[in-house]
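A single protein chain has been omitted from the complex, and every remaining protein chain is retained in its original position.
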Amino acid sequence: MESTIVNDIDIFQRYQQIRKQTEVICEPLNPEDYVVQPVEQVSPPKWHLAHTTWFFETFLLNNYKPGYQVFHADYNYLFNSYYESIGKRALRTDRGNITRPGVEEVKEYRRYVDEHLLNFLSESSLSAECYKVLEIGIHHEQQHQELLVTDIKYILGHNPVFPAYFDKQPELSGNPLPLEFLEVPEGIYRVGHQGTGFCFDNELSCHQIYLDAFRVMNRLITNSEFQEFISAGGYQKFQYWLMEGWEWVKSNDIKAPLYWHYINDDWHAYNLRGLESLDPNAPVTHISFYEADAFARWKGLRLPTEFEWEVACKMHQPEASTAAGFLEDGNFNPGASRNGNLQFLGDAWEWTGSPYRPYPGFDQTEGALGEYNGKFMINQMVLRGGSCATARNHIRHTYRNFFHPHLRWQFTGIRLAAPTE
Amino acid sequence: MESTIVNDIDIFQRYQQIRKQTEVICEPLNPEDYVVQPVEQVSPPKWHLAHTTWFFETFLLNNYKPGYQVFHADYNYLFNSYYESIGKRALRTDRGNITRPGVEEVKEYRRYVDEHLLNFLSESSLSAECYKVLEIGIHHEQQHQELLVTDIKYILGHNPVFPAYFDKQPELSGNPLPLEFLEVPEGIYRVGHQGTGFCFDNELSCHQIYLDAFRVMNRLITNSEFQEFISAGGYQKFQYWLMEGWEWVKSNDIKAPLYWHYINDDWHAYNLRGLESLDPNAPVTHISFYEADAFARWKGLRLPTEFEWEVACKMHQPEASTAAGFLEDGNFNPGASRNGNLQFLGDAWEWTGSPYRPYPGFDQTEGALGEYNGKFMINQMVLRGGSCATARNHIRHTYRNFFHPHLRWQFTGIRLAAPTE
Amino acid sequence: MESTIVNDIDIFQRYQQIRKQTEVICEPLNPEDYVVQPVEQVSPPKWHLAHTTWFFETFLLNNYKPGYQVFHADYNYLFNSYYESIGKRALRTDRGNITRPGVEEVKEYRRYVDEHLLNFLSESSLSAECYKVLEIGIHHEQQHQELLVTDIKYILGHNPVFPAYFDKQPELSGNPLPLEFLEVPEGIYRVGHQGTGFCFDNELSCHQIYLDAFRVMNRLITNSEFQEFISAGGYQKFQYWLMEGWEWVKSNDIKAPLYWHYINDDWHAYNLRGLESLDPNAPVTHISFYEADAFARWKGLRLPTEFEWEVACKMHQPEASTAAGFLEDGNFNPGASRNGNLQFLGDAWEWTGSPYRPYPGFDQTEGALGEYNGKFMINQMVLRGGSCATARNHIRHTYRNFFHPHLRWQFTGIRLAAPTE
Partner (left out) sequence: MESTIVNDIDIFQRYQQIRKQTEVICEPLNPEDYVVQPVEQVSPPKWHLAHTTWFFETFLLNNYKPGYQVFHADYNYLFNSYYESIGKRALRTDRGNITRPGVEEVKEYRRYVDEHLLNFLSESSLSAECYKVLEIGIHHEQQHQELLVTDIKYILGHNPVFPAYFDKQPELSGNPLPLEFLEVPEGIYRVGHQGTGFCFDNELSCHQIYLDAFRVMNRLITNSEFQEFISAGGYQKFQYWLMEGWEWVKSNDIKAPLYWHYINDDWHAYNLRGLESLDPNAPVTHISFYEADAFARWKGLRLPTEFEWEVACKMHQPEASTAAGFLEDGNFNPGASRNGNLQFLGDAWEWTGSPYRPYPGFDQTEGALGEYNGKFMINQMVLRGGSCATARNHIRHTYRNFFHPHLRWQFTGIRLAAPTE
């Protein structure tokens, strides 16, 4: 890689803002909340605070700042997530057993690395290589901000006393847009990231695909629409389900989306304000791919592929709506589609019908950062569009999120598609 | 469905040939060999004999022959594989515990159904609907012939005394074709089944796709080429592996393809003749998708997608080579690519880089036969081209086989691809 | 060990009788029945035939007959049950996957070993050491005869078509003895094996114990008495259960003894004649220790300890009743207590309240045969008295059988005790 010198004042500010944002998310927590890992995929908030810091320390300071002393020799072992290249690491399932370092020590770790990093940035011009790692580190931390929100929700929302994270008043969620189809004509389209802006390696290379004409809904499926599926016996009829989905339903006794509770003849849902009556107009979230797929089959429709989604989004909602919910809005809960917001970006991640696989020209980065995306490209499904826990400047039309089809602790929702008649 | 009357003498003969073929495969077995299920995916041979018969009884005789009496009231419970629509069924994992009915009774069951079915066919003209079910039943039984071969291989090949299934002499396996790339130009191609011949629902609908120019190898990877991967430490280096593949390698202590044994400083492999020295020129088989993918990464190449494979096959090997190995050849072991055989069809199923998902216009059949393919379209990878255990008239360019990425008891192999430079 | 020469014509006859008896038990089986292992503790009948033979080959012929050639080099691997000292062995859980050698080859193995052993016995006088091993081998095979009966019952009784093993007519099972208590006074008693006859090492050494006065029932609990426990909600009330028993009930959804089926408003039970109406007067069998213990607590009583049982048996039923059922009677099903039979010996193994631990002077045999009993003395409960599948000349007052508390595939029953008031 050429080592052009980069002068980007903005990135210093962004670094500081993002680091600050992470800590703001954690402010309402008690020390006890920072520690636990109730299921494998939910990491302790303390771990997120430390791991994002370890990322900058390991990939930037260790590699590029001569004479840098790590904050603590054991942290590489404790806070490496999955980078085999970087050496041994604690078992993922042990994250919730590690009480020391405590929250205060982890915050000190954050200050230490921030100070050294800002010194490093101010002392020298930034090589293109460093700039790229710094940029990845910032986006990496934004990804963990989203995980922080959903992991905190899981930790508090699975506590039998349903504690509130904050006492924010709910926004009134008005009537959603009437359901309609948006049309996309047959054609050859370019998909994947173009241009010079930041993207992850899994969005490359930009390439052509052919699409038949299709239609896609103008907003996300709402809670009340999903209730109809439940009322129609959707969780009891194998016809709607993939075989592995049906086994998942039966062996986990699934009867509703995660966080839904049927109390006194009415559906309630936990959100970060506590346990509340279900908002009928908000998009359904916290569903697995299996549920999204079964819902679509029940409707006689299907999920869009990731490319159909990308093309439709670029065509119909090239800019994120100001009515959409993002991390910065601080609701951590999606709202109804208001003011013509088509909800492609923000509110809820949309399950697509596409498995997560490399693009034709995918070229895995050399070294440890090559482990960032490529090695997960099996048995997972692509989600598009970001959610109410995604930073507004983190999301793109070409952004590919991915989860195993049974997982539902993220803000995951449904948009339906169909061939053009 | 319209009920055009079909007169197809040929299908009666095909029915009888296929039924006979199934029994020929079982002839070398002892009664004890028919019963066991050493792992979940390997069914007892006796179960295959009965289940294929149950298929004709349930979907043809029960539905279309007035007054038909089933052979035994409990067989619907015992020999239903996965059709939820047909009622309760024995657990898949219990197949290997069922000692009664015995082999002789199952053979009687076959004769009973054959007799009634042939009577039914001869008595009346066949409606198009019946014809279609009969056609599916025949292809269904051919699929189970392949499973019979691979399940028998598993049962005998995992016995510590390595019994031989037959004493056939091995064909001399000469030098394979020198490795070269075949080119396919960029373009819009039609994929999926066209025309009026039989196909499974998962091959429909025929549709257009866009492909960049690419290259694909002119034959399968051989055992000796795979040995180089082992010698280079391929099973010890995480860099080549998908994360779930790497976990699979470590937790199962995988060091070589299934059936390979390192004895007295040399690789041997079990085939149906017994344990023999590894044939260096034959295609490597019995590997998982993870191993195929890791091998490709080690080579700096990749697996073709299922559409790249289909287009390349139609372009370069429109007809199955007479040099290729199929079920009817009775070797049940793939040979080297001789006489210019490109090995697209026969010899070994080829792992593609494509997850198994529905085609854009996929329209699941109504009723129980709709469960045939559609409900499996998650977490599995597509394989193409058939193997030495596939019937020659069963395979097509558009045929989509599918397995979970860790499975390797089938004759699964590797062909590599790359973008055109 | 001294090598006194033993001349015991009788043991040659016993050897032949016992070997024959084993084969008689298997006569009604089809070849398919010999192969399967539906759960870990149930071994394939073929395995029992081979393993008992391996025992004589390994511990007698290999050790004492010069120049003996084993029948097959791999059998030591295949048919060693748990003797670490003898070398590597097939996994216990793989026994049901081994289709070769087949039944005929195993029978040939039996003939081969029988012939060599009888030659060996006739050629030379038998050293005391050999005699002891031969004696153990005979008793070992008798133990496997009992397992053969219960394993065959499990294999056929878990088949959805409930095949009969034989068509023997059931004996009429008259009214059982009225329930009464037998008294045993306080005192110091000797327990454990005395005298020169054969016993297993776990019955030694004979030693003194002190017992308070107690009472024990004069027969086994019947099926109709156990039905009352079910009717009283015994399986739904945690109060009667040990904690691990309660978890076992809930996680396995236990509602009745093994082999009981509630059909058309009535209890039925599978026995080797097929599925029949429950005999109310026969002893309840096929229950776990947890069920026996819960039943006792529901009655306000308790199980006897193994020493209470032994003392009471010697005092009240010093000889096995001719009315009792044993293996040789060939019913393989216990009957009501008739003609004053107290049922201490035969009919059903009686769960005691005693964990299986070594006696004070227990001295484990040197070498491989030391693994026979001692290493199992943890987490198992002692059962006393033999069952309808135990050979009449195999059982003793001091005989200690043992199983994990959740197992119920043996003919296990209940006798209750209480302190003297």
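When the chains are written out, they are named A, B and C in that same order, and each has its own residue count from 1.
Definition applied: a contact is a pair of C-beta atoms (placed from the backbone, for glycine too) under 8 Å apart; a residue touches a chain by one contact, two chains touch by 3 or more.
A quick note: this is a predicted structure, and the numbers were derived from the prediction, not measured.
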What are the shown chains in contact with the chain that isn't displayed?
A, C
Candidate in contact with the missing chain, chosen from C:Gln208, C:Asn252, C:Ser277 or C:Asn339:
C:Gln208
Which residue of A:Cys26, A:Val113 or A:Leu156 touches the chain not shown here
A:Leu156
Which chain A residues would touch the chain omitted from the figure, given the whole complex?
30-36, 38, 46, 72, 74, 77-78, 90, 94, 96-103, 155-156, 158-161, 163
Can you list, in ascending order, the chain C residues touching the missing chain?
82, 84-85, 188, 207-210, 212, 214, 238-239, 241-246, 289, 302, 353-355, 357-358, 360-361, 375-379, 405, 419
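The rule is short, and it goes like this: only the chains that are shown with their structure count from here on.
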Same or different for chain B and chain C, where same means more than half of the interface numbers show up on both copies?
same
Which chain's centre, taken as the mean of its Cα atoms, is farthest from the centre of chain A?
C
Contacts with 2+ other chains: residues of chain C
none
